[in-house]
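The excerpt is restricted to a subset of chains, each kept in its original location.
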Amino acid sequence: MNLLALLDLASVFVFALTGALVASRQQLDIVGFIFIACLTAMGGGTARDVLLQRDEVFWIANPIYVAVAGTAAVLVFFTAHKLESRMRTIIWLDALAVAIAVPVGVGVARSLGAEWPVLLMMGMVTACLGGLARDVVCNEVPLILKARDLYATAALAGAAANILVYEVVASRPFAALAAGLVTFGLRAGSISLGWRAPGYRHEPPRS
Amino acid sequence: MNLLALLDLASVFVFALTGALVASRQQLDIVGFIFIACLTAMGGGTARDVLLQRDEVFWIANPIYVAVAGTAAVLVFFTAHKLESRMRTIIWLDALAVAIAVPVGVGVARSLGAEWPVLLMMGMVTACLGGLARDVVCNEVPLILKARDLYATAALAGAAANILVYEVVASRPFAALAAGLVTFGLRAGSISLGWRAPGYRHEPPRS
């Protein structure tokens, strides 16, 4: 199992935790936890693999991912009530999962010979679509739409960092590390320090 | 036309009825009925075929499915007002459609040589994603999220029953029958007798 597969496994696990936590807010049963956990954990990578027409979707080629997501869901099912603030936990775990998923998306696309605009898009697709599906299905305000937070921006910057570092040092691990650090750093700064990109903030006529 | 294709046709028809009934709650015109009916009826099977990278998506290989879903939509367009309770009809027809779709999903995956974790997932994907798309698009609370109802659980149990029976008797029709009965039985017990899986029910801090 290579670096990309390991990182994919990690992002599946952490995304599954966030999915199960959102499921706990909906009072689902244990299979419902697993369902939402799988949707969240596999959603982004599945879109990436379908779009890139990989030989096989990653979790069909290797069902270990399903087992990992299911384990995360069961874990949350029995422990979520101990958390002090589920929403806060969801936001931070989601930031971690996004930071891991960005280099996976870029790396998979690179290994298939894609060019840089596609690398950027696949970093964002892999990192953002799982959480987006989770929030849309569970009728939460998508984290990616939380006004003025860095989210898509953090993912895009991480993907760009990955591409730049790889251009310079041609090392996959360093490129992945750079992507993870940039993404998580920006997202963390946004969550805890209120960092913002200049947002669109003219008086909204809402008409 | 083999058993799987026939069952797929049946689930497309019944899912299309539920989609059109939801469309009637939104006061759409007849093409709107057909659109939502097709989304509901073809959604799950399409996801399954794309994920499994089948040679062709089932309704593109054979447009009869589109015709069947459209017919169901037209039927509902002219008769929905005669129903006493549309929501109740939607719930029961959806239960029937899910029960038919589970063995189709498992069967298609099996015919492509997939292993059992993938069989389980494809049973759930085929059975659950069409109704989920219907509810998300039409802004209804997804049936799969109705707190404490058996839904994903019923589909998963049905898929497991299919796999077990097939292991024992190696008969596709019996395996399909077992899957349908288990899924519908659990769902029906949940709807009419209030059967529940142990749900997550600790005081939700909702924060």
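Each chain gets a letter, A and B, in the order it is written, and its residues are counted from 1.
Just so it is clear, contacts are C-beta pairs under 8 Å (C-beta built on N, C-alpha and C of every residue); 3 or more make two chains touch, one makes a residue touch a chain.
A quick note: this is a predicted structure, and the numbers were derived from the prediction, not measured.
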- Message: Please state the number of copies in the whole complex; 2 are the ones shown in place.
- Response: 3
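By our rule, only the chains that are shown with their structure count from here on.
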- Query: What is the size of the turn, to the nearest 5°, that moves the C-alpha atoms of chain A onto the matching ones in chain B?
  - Reply: 120
- Message: Using Cα averages as centroids, what's the distance between chain A and chain B in whole Å?
- Response: 28
- Residue ranges of chain B touching chain A (in the complex, touch as defined): 50-53, 114-115, 117-118, 121, 124, 128, 132, 136, 141-142, 144-145, 147-148, 150-153, 156, 196-207
- Residues of chain A that touch chain B when the two form their complex: 23-35, 38, 46, 50, 56-57, 59-60, 63, 66-67, 77, 80-81, 84-88, 136-139
